Structure formats: structure tokens, C-alpha cells
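Pasting in a structure now, in C-alpha cells, and then I'll have a few things to ask.
Every protein chain but one is kept in place in this view of the complex.
For reference, chains read A and B in written order, and residue numbers begin at 1 within each chain.
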Amino acid sequence: MNESVIQPEVRATPSHRLIGTLGLIALLSGLLVVSVFEFTRPYIEKNHRVALERAVFEVIPGAVARREFVLTERGVEPAAPGIAGIVFHAGYDAAGGLRGVAAVAAGRGYADVIRVLYGYDPDCACIVGMKVLESKETPGLGDKIITDARFRANFERLDARLNAAGDGLANAIVTVRQGNRHEAWEIDGISGATISSVAIGRMLNAGAHDLLPRLRPHLDAIRNVE
Amino acid sequence: MQAESLGFIFLNAAIINNFVLALFLGICPFLGVSGKLKTATSMGIATALVMFISSLCAYAINLILLHFDLEFLRLIAYIAVIASAVQLVEMSMKKFSPTLFRALGIFLPLITTNCAILGLALFQTFRDYDFLQSVAYSTGAGAGFLLAIVLMAGLREKLELSDVPSISRGAAMSLMLAGILSLSFMGFAGLGGH
Partner (left out) sequence: MNAKTPDKSITADTFLRGLWRENPVFVMLLGMCPVLAVTNSVANALAMGLATTFVLLCSSTLVSLLRRHIPKEVRIASYIVIIASFVTVVDYIIQAVSLEIYNALGAFIQLIVVNCIILGRAESYASRHRVSKTLVNSLGMGAGFTIALLCLGSVRELLGAGTLLGQPVFGAAFEPWVIMLLPPGGFFVLGAWLLLFAWIKERQDRRQREAANLEARAHAG
């Protein structure tokens, strides 16, 4: 906007008034934003907690309680701000027994990055659940990774055993062409959503490969919380 | 995260999730200033420049806000800082490179309220990009915007001469064109998926 053109006889306002007005408006806005922020914070935190809890319970069948941990260089610690490492959630049943752990895996899909939460049951050494948290995959094609019941059935008992040395997966998790699944560690792909379903296999493999070998020595630590 | 290499971030912002054609950011200049190829190119370059600068500013601001736990001021801070950064660029351009200013200057104030700029700052924050990733993202987004607006202007210049029904002249025709462009850009999705 060029005022000098619109108003030739513009009278300059003293600069202390300009600064004063801007300061006052900024103060008003600040008050407004802070009060709304403080007022809504408990609700927002509750919403986030409920959403996370629902997702964790969905990928760990039988879990009714949840604790958040961080896997660091030193071992497993309860999650707290400022601790860097791989965050994961442990799910417990009503009796307090460990039902599994859930962690986030992410990778490049067809349209953009896909993020999933997967559940791992240490007793059967397998992946027992997978939920897509974030995806922009094509509706009707790529989003079959969310909607397709046959594809979801892959993650009821997906083999994720560790190798003898304990430093990696015994068999890499991999997506195969639709109808060609023969091994317990293979994911039956979706024809028409090849890239999306292959991406899921790849991110699960990478995520499990990073987390599970390092987690195994500390399983007792999270089993014996209370 | 290996999925987010710098090259992929650049390609993703420029082509796969093109800011204009896939994310619908910066539609106003895309429809408004794409009548002539020459102006469209200048507009595209100016926008790419502002995107780069405001992305750097947003990165710095976000660091400061996070340090003081002031995330709730993010939006206000971003918009204020971007507006003043554009003003600064405009003034220094006027002083140091009058030729460049004559070519791009009139577009700079228009760009401040372009949602692609604020969108870029917000997206890079949501995605937790580090410094280099932010640079790759903003250059990619700028290149993508330039590409889209130049393609659009080329198409519209051709259409000037063709005989179309009177009701479809103007905005309706531009939107249909944009739809077709967007459709063809969908072909790039999946790039880098394998």
C-alpha cells in the first residue's frame, strides 16, 4: 500500500504514538493468546493423550495401561523432556503383565512420508499390530494400507525374531507381491498400491532393526515396573 | 531418518508435492500474475527468493521461541518477521541493485501475504527439519513455484489466441488449466519411492 499517493496532505503522526499503538495492540493480543492457551491446554493435552493411548492399545492387543520409555545409550529410561533416543511405549494388561511394546516407524511412501505405529510382542517375537498415523496416500489406491482388511491381517503375527548374535532381525521383513506370501516374515502386498505397501514393509524392517536388538537386554527392566 | 535425504526433500517440495499444484499454496499470484510469461518469471523468481529468506528467518525464530517455551506466539512472530524481512529485502535491493529492483520490486510487497511463504515456514516447523533440510525444502518449494507459474503463463499465452466460449474466459479457464497441470504433476508421485 502506498499511502503517499492516496493522501497527498498526510500529516506525519509522531513516532512515539506509532510505537505506543503497536505496543498496545501487541499487549492486547499477547494477553488474549496467553489466556486462551492456558485455558485450552488441559483439554489439548487430554486429547493428545487419549489419541496416543487409543493407538497404542490398538497395536498391542490386550493392553489396558501404557508407559512411555526412551531407549538411550545407557539403557531404558522413563520418557522425560530432554532425553534423546528412540521413544517407545510399553503396554500392560490389567494384571500388570507386559503385553508388548509400540514404536513409531516412518518412511517414504507414494505421495509423502508415511508414519506408522507398530506393536511388538516379545513373547512370540513378532509384530502384532500396525496403525497408520500419518499418510497422504491416494484415496482408493494407496490408502488401502489403512482400509484393506487382507493387508491388515499381515500384522496379526508378523515374524520379527532376532538372529543368533542378537544384533539384527533373523529375517528381514519384506513386502512380497500379492498372493506370494510364503514365510512368516513376509508381508502380502497390495496390487495397485505397490509402492505404499512396499514402503510399509521397508519402514517396519528398518524400525524393528533399530529398536528390537537394543531393546532385548532391557526387557526385564520394563517388565518389572511396579 | 534415511527417508528424508536432502535430495528427496528438494524433489518432494519442487515436484511431487508441488506447493501450488498439490498443496494449493500461493494460488492467488498463480492465477493473478500468470497472464504474461515475462512477468510470471519475475514473480516466480521474486517469490523463490522471499521463500528462501523467510525460511531462514522462520528457522531462527523457531529456535528462539522453543528456547523460551513460547510456541503459542509462533504464528504472530512468523508473520511479523516475514513481513519485515520482505521489507528489508526490498529496501536493500533498491539500494544495491536498482536494475534487479526494477524487475522484481513491485512484486515483493504482494508476496508478503502469499500463503506459500507462511505455509513453507509452518510446514518446515511441523516436519522438524534441521537447518540444511530447511534450506533444501525452501529452495525446492521456490523452484516448484517458479516452475508452476512459468508453465501456467506459457499455457495462458497460447490460449489468448484461441477461440473459447465467452463464459469460460478468465478465471474458469485458468482453473481448468491448473487442474490439467496438477493432473500431470500427479504423475511424479512415487518418484523416489523405490
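Criterion: a residue touches a chain if its C-beta (ideal position, glycine included) is under 8 Å from a C-beta of that chain, and two chains touch if they have at least 3 such contacts.
Everything numeric here is computed off the predicted structure, so don't read it as measured data.
Undergrad: If the hidden chain were put back, which of B:Ala22, B:Ala58 or B:Ala136 would touch it?
TA: Candidates B:Ala22, B:Ala58 or B:Ala136; residue touching the omitted chain: B:Ala22.
Undergrad: If the hidden chain were put back, which residues of chain B would touch it?
TA: Residue positions of chain B that touch the missing chain: 21-28, 31, 72-73, 75-76, 79-80, 83, 113-115, 117-119, 122-123, 126, 166-168, 170-173, 175-176, 178-180, 182-183, 186.
Undergrad: If the missing chain were put back, which residues of chain A would it touch?
TA: 1, 3, 7, 10, 12-13, 17-18, 21-22, 25-26, 28-30, 32-33, 36-37, 40, 43-44, 47-48, 51, 138-141
Criterion: only the chains that are shown with their structure count from here on.
Undergrad: Given the complex with chain A, which residues does chain B contribute to the contact?
TA: 1-4, 8, 12, 16-17, 72-73, 76, 109, 189-190, 192-194
Undergrad: Can you check the complex and tell me which residues of chain A touch chain B?
TA: Against chain B, chain A makes touches at 1, 29-30, 33-34, 37, 106-113, 136, 138, 195, 198-199, 203, 206.
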